[in-house]
Structure formats: C-alpha cells, structure tokens
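See below for the structure under consideration.
The complex appears here minus one protein chain, its other protein chains still in place.
Let's turn to chain A:
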C-alpha cells in the first residue's frame, strides 16, 4: 500500500471519496508518523489521538453515505494559538498554564464543520513572538531539513514553526498558522512548504489568542499551492463575532489554479534587494522573474520607497498592541498564579514567571512607547509611516500591477541557538524584513518554495496581492510551483 502520509490534501480528498482508504487509516498513518518523529522534532505540544480517531470515524460514516464537507476526513494540525474546546491552548506560554478553553475559535470551528480531523496542537514561539520557534515554553522545534552532509539542528522559522515542521515532516496534511509580521511565510520558506497570510479581515480572529490585533491574521501551511487554497477556503469566513471580519463572500480559490498568467502585470520592487543579502536569494528572485515572464506575465519595475521603514515601524506598533493585549494575563481569571504579599506583587510575580524573555522585552517596549510623553514620538509616528507604506502599495495597484514578486526571507534556515542572532534582538527581527510590509498594509502574501540553496536548504519566493485578491496569488503561485517543483527533506528522524 502507498504511504498515505505522502498524499496531498487534493489527492486524499479523491481517495477518500473513491473509498480507496478510510479517514481512520489516513489518520492512523499520521498518528504513527507523529509518534515516531515528535520526540526529535518537537512539533506537537499535545497529540489528540483519541479525539482524532473519533473524528475520523465520524467522517468515514459520512463518506460511506456519499456525504461530507470540503475537508471530510482530512487530518490537520492546529497551532497552539487557536482556542480548541477542552484541549491545550496556551500560545506556548507558561502564563496560560493548564488553560483549556470552553469554546472553539471560529477558524477551527469552520474546519471541523467541513469535516477536518484534529491531530493535536502545534508548537510555536510564545504568543507568536519570534522568528525561530525558540521562544516557546515547550522548547524549540527542529526543522526536518538539514544542510547536506551536516547533522546540525536547524530552526523551522517562527512563529508558526511547529506548523511548518509538522507539514514538512508529514506529521499532518496541512496546518493552521498565524502571521503578524511573517510568521506563516518565513517558516514556510524555511521548510519547503507553501504558506499564505490572507488579507486582514479574511479569517476571523475570534478565539485566536491576540498578539497585535491590527496585524494578526490566520492562514494555512500546506504542501502545495492547491492544498493551501483548499484550506484557506474552509478557514476563511465572514464572522459577526469579529468586528474586523470583512463582509466579502469567500471565493472558490481553487478555481484560480491552472489559469494562465498571460498579460498579468507583476511588479518587482528594487527596494527588496537588501544590502548584504546572499547572492543566492537574488538569483532565486531572478529565476522567479524568468518563470513568470516565460508564462506570459508582464514584468514591471515598481518603487516602494518606504520598504525599509516597515520593520522599525512594526517594532513600535506590534509591541504597543501586545502590551495592551497581554495585560489580561494577571493570575486572576486563568492560567498561572504566583503568590505575593499583596495583589500588586501577585501580578508582578505571576507575569515575571509566566512570560519568557522575548515576550517581556516586547511588553516593556510597548509600555514605554505608549507611556505619557512618548506616544507622539513613537506610536503616532509609526502609524503615520504605516500610512506611507500602504500608499506605496496603493500606487502600484493604481498603476495596474496585479501582484508583486519578492524573496520571502533574506536567508535560508539557520542553526538552533545561533550565537550571532541571539546576541542582539534586532538581528533576529531582520528575518521578517520582506514579509512585514504586507502585515503593515493588511495585504495578502504567499510564500512558495522555489529552490534549494547550495547547502541544500529550501528557499521561498513571496507574492503580494491586492486586498482580498488571494485568488491571483494562488494563480501566480501555481506557475512558480510548476516551474520550481516540490521539495522533500531527506528523512533522518523517526
């Protein structure tokens, strides 16, 4: 029998419908892979095997009757940021110790309503703050990719490192993830997987643990462009419980796949060619331009003069919003409590022990930039710069550009506990230099695997689209996938 865990979601959907195998067999195959690999890769923080089998059996009953939703019987992993009823939901933080929500997030509710099966909760950077999955209370996730001839452990990127690693190592068919500054696209690029952050307002934020509310968006990580389109179609919805959820019907994203890109205008912003960027990243970008040109797209140079200010503005806006959102963790209503001599000391002790170093750093930055006398100099200025960043994009769309092509990351995956990156917090932040502009402007962005570097590690290209035009990203993304092929790490684990 074929290895069921090697299937794409699109293939499994057909196989289940044709009764070539059952969802229980499929689910068991993934549980087997998780049991074999998780001790080494640490992608899951909780495995819900019993629940998964029950959900699979329910799906099989529906499939037997020729019924079932768009994801009927498809086993998925869920990032620990999504509230899942009665199941571990801690944003991989110690401060949410023991938290099991009595409710379900809208995004996961949508997935279960469409028949998906939950395998468990995936590791991530604490409160989604990080670019290497090393800030998790549950320890780092290991990338299934290694450099050729090396056994050094590499990071899968972050914050959705567990999601990316689990997909790449065939520990789920696809995974939910979230992206505040690049947390879907950077891990996807580091693991040879596809990740899309949709337009702000496309997926409901209800039941997703908040980091920076004006930037956070949920999206999928999967093996192929088509699989990510299938998942996004189910995850996205119009939700009255989220006031920023936008009243636009969710289109059939799969319909865009396979459509010609003839005549589409693809913008190339020179400002994404950063000083000190490895030559390989630039070469990959040029290759992507050639592929799209060969497919009939028109390549145009565009100017994005405020690109380099996106990351500094982000490091004001995101910590400011985080410092407000994380004020709720006070040791009173849920999670960890560390006693003190009075209530204030209880708060201070709880938050000192419950939050990790990176989270504390961002809360302090956020508190400082919002404090009396500094608000205008930092927060207000950053919000004005954000207007200029968005205007750069608006001008491109006004000039008829359909999508923008850039590299996804300034490097391939790096080592766990990298001394240089940990010596200065800003160095780690630079990972998001190509992805963060998209969050600042609320736009959709997809990372598609496009090649391997000379040490054999995957690299991705990013496509940025107009608001609510995810369809064009899937359309163009498929052209890159067809030209580049797919990438599978050599198995050394499990």
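FYI, a residue touches a chain if its C-beta (ideal position, glycine included) is under 8 Å from a C-beta of that chain, and two chains touch if they have at least 3 such contacts; residues count from 1.
Following the convention adopted for this analysis, contacts and distances are computed from a predicted model.
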{"item": "Choices \"SUMF1/EgtB/PvdO family nonheme iron enzyme\", \"Sulfurtransferase TusA family protein\", \"Cell division transporter, ATP-binding protein FtsE (TC 3.A.5.1.1)\" or \"Aspartyl/glutamyl-tRNA(Asn/Gln) amidotransferase subunit C\" - which one is the UniProt name of the chain not shown", "value": "\"Aspartyl/glutamyl-tRNA(Asn/Gln) amidotransferase subunit C\""}
{"item": "Option from A:82, A:200 or A:285 whose C-beta touches the chain left out", "value": "A:200"}
{"item": "Per the touch definition above, residue among A:253, A:378 or A:434 touching the missing chain", "value": "A:378"}
{"item": "Contact with the hidden chain (one of A:66, A:98 or A:149)", "value": "A:98"}
{"item": "Touching residue (missing chain; options A:8, A:349 or A:455)", "value": "A:349"}
{"item": "Missing-chain contacts mapped onto chain A", "value": "98-103, 199-201, 214, 240, 243-247, 306, 308-309, 311-313, 315-316, 323, 327, 330-337, 339-340, 342-349, 351-352, 355, 360-361, 363-365, 367-368, 371, 374, 377-378, 380-388, 390, 424-426, 429, 440-443, 467"}
